[in-house]
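Notes to accompany the following structure.
One protein chain is absent from this view; the other protein chains keep their places.
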Amino acid sequence: MKAISLYVDKDTFVHKLEPVTKFWYALASVVLSFIFPSIWMGLLILSTSIFLSLVARVLKNMVGFVSAVLVVSITMLVIQGMFYKENVTLVFTIGGLKFYKEGLLHAILLIIRVVNMITAFGLLILTTRPSDMVTNLVQKGMSPKLGYILSSVLQIIPQMLSTASTIIDAQCSRGLETEGNFSEKLRAVFALLGPLVLSSLVEARERAVALEMRGFGVSNKPTFVREIPETKVDKTLKFLMKTILIFAISWRVFSWIMW
Amino acid sequence: MTQMVRERLIKIENLWFAYKSEDYVLKGISLILDNRPTAIVGQNGAGKTTFVKLLKALLRPTKGDIWIFGQNTKETTAARLAKTVGLVFQNPSDQIFKSRVLDEVMFGPLNVFRDKHKAYENSLKALEIVGLSKKKEEHPYDLTLSERKLLCLASVLAMEPEVIILDEPTIAQDKYSTKVIAEIIYQLASSGKLIIAITHDMDFVLENFSRTIVFTDGVVILDGETEKVLSDDNTLEKAHLEVPWLIKLSQRIGVSYDAVKNLGI
Partner (left out) sequence: MDNVVREIRKNEKIVVQNLSYRYPLSNNKAIEDINFSVCAGESVGIIGRNGSGKSTLCLALTGLVPLFFGGKRSGRVLVDGTDVLEIPKEKLVRKIGLVLQNPFSQISGAKMTVFDEVAFGLENLGVEREEMLERVEKVLRRLDLWSKRDQNPFELSGGQLQRLAIASVLALEPEILVLDEPTSQLDPQGTTEVFEVLSELKRTGITIILVEHKFEKLVEHVDKVIFLHEGKVIGIGTPEEIFSMREIDEYSVGEPIYTSVCKKLNARKPNGKYPVHFEEAIEVLKGALKSHDTNG
């Protein structure tokens, strides 16, 4: 049973970075592209993310993510290009439809911001094992119990789905019809959810006993089999991100105050 | 086809099944199941559970046909087949959702008969048979695992199916409950029902089933009278199964198994 994960297993510089470092990169990218209403800044950030995707050899997956917003982007271009309120300068016409510079630029800016968000966080998700992310967070002080909940959800949900399929079999075997009118369908839902919820609770209870006997919750300072090391590179990059962010935010606030 | 209905048989004709394309779990099974209590044995992964799901129309054959008393399983659904074929699942938690034992047993009959009174009467009778009458007002999860398995058996018996399939009936049961189940199988078989059980308990098979079918890797490698099948050391070893203790015992002492059987263990 595969766990829910988008992680792509490769051995690159980006993969070896601390998850928290990658998170700061993602945060910085998004904040910067929103603070600066400049398409060039947006493109700069985007090209950094694309470059990093290349280094991490996840460019193909990234394209997959981005193509998810392709339709929305085209729609935005069309609508803003034609109807943006500050439209003045006509750029081209297609069959009677007029497209204006201001609208198109506005749409492009929005699209770049969204794509930046997707690529920056996508980089984090594609190059980080979920369990490593949790370990990193617990290393940094998150409660180990919360860490356990986050880690187990990824595997236990697919398990529940597989149990659900057995439950459907069992109830249909007892004559449960899944077609029919609304009240019959409602009956079916109870007959399927009931055992799922109950058996999950019972299993959770049994699991809790097993966890108790393996010292769960005994120490607030657990150790880790897969330690996530914080290298000099990580420290430098995080410092860099944080500094850039501080400068950018201060500059923005300053310029907002000035005029 | 009418002959089959009169003879009350299950006919499996050249059955092939694959969950994923070309990865066959069952390869060309052809059998006729009659009213001899039949045990289906084999290692985990040999295809037994898949086979039984196909009998219950929970799955459709990839190739071949299954006829239950003349009805092709491809032309019906598991729900509609419920009054003919009852399947007792291995894990009670996969079906229990009512808060009263009696209600849980009544669920199946209500679906199948749509007659509250009949469902109620049948359920009481079924609980009596499995020995849980005293617990009919309790919450199913207040019962032990072994009692819950008997509860699931009752919930199937209450639907009065002609064919009863048991998936690992003796797992988690103590010797006493195993005797109860053996007695139930005997009573049902005597009244003409077709009983089929998947099980690993070879001594249970020897004692209660007159026919044994051995599955390995999706094919039937042995099919016949239980005592003969379970004395075939070589085939059993190939199928990763153990020879029953009583056969080992009769072989070692040098008496026939019949003599041992007549002791009435």
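Each chain carries a letter (A and B) given by its place in the written order, and its residues are counted from 1.
As a working rule, a residue touches a chain if its C-beta (ideal position, glycine included) is under 8 Å from a C-beta of that chain, and two chains touch if they have at least 3 such contacts.
Worth saying up front: this structure is predicted, and the values here are computed from it rather than measured.
Trainee: Of the chains you can see, which ones touch the chain that is left out?
Mentor: Hidden chain, whole complex, touched shown chains: A, B.
Trainee: Which one, B:Q43, B:T62 or B:T77, makes contact with the chain that was left out?
Mentor: Within the whole complex, the residue contacting the unshown chain is B:Q43.
Trainee: Which one, B:A18, B:L124, B:I171 or B:V219, makes contact with the chain that was left out?
Mentor: B:I171
Trainee: Mind pulling the chain B residues that touch the left-out chain?
Mentor: Considering the whole complex, chain B reaches the absent chain at 43-44, 144-147, 171-179, 200, 202-203, 240-242, 245-246, 248-249, 252-253, 255, 260, 263-265.
Trainee: In the full complex, which bits of chain A touch the chain not displayed? Write them out.
Mentor: 1-3, 129, 131, 144, 148, 151-152, 155-156, 159, 203, 206-219, 221-227
Just so it is clear, only the chains that are shown with their structure count from here on.
Trainee: Flag every residue of chain A that touches chain B in the complex, lowest number first.
Mentor: 163, 166-167, 169-178, 190-191, 193-195, 198-199, 202-203
Trainee: Touching residues of chain B toward chain A in the complex: what are they?
Mentor: My answer: residues 53, 56, 58, 77-79, 82-83, 86-87, 89, 91, 93-98, 107-108, 111-112, 141, 155-156, 159.
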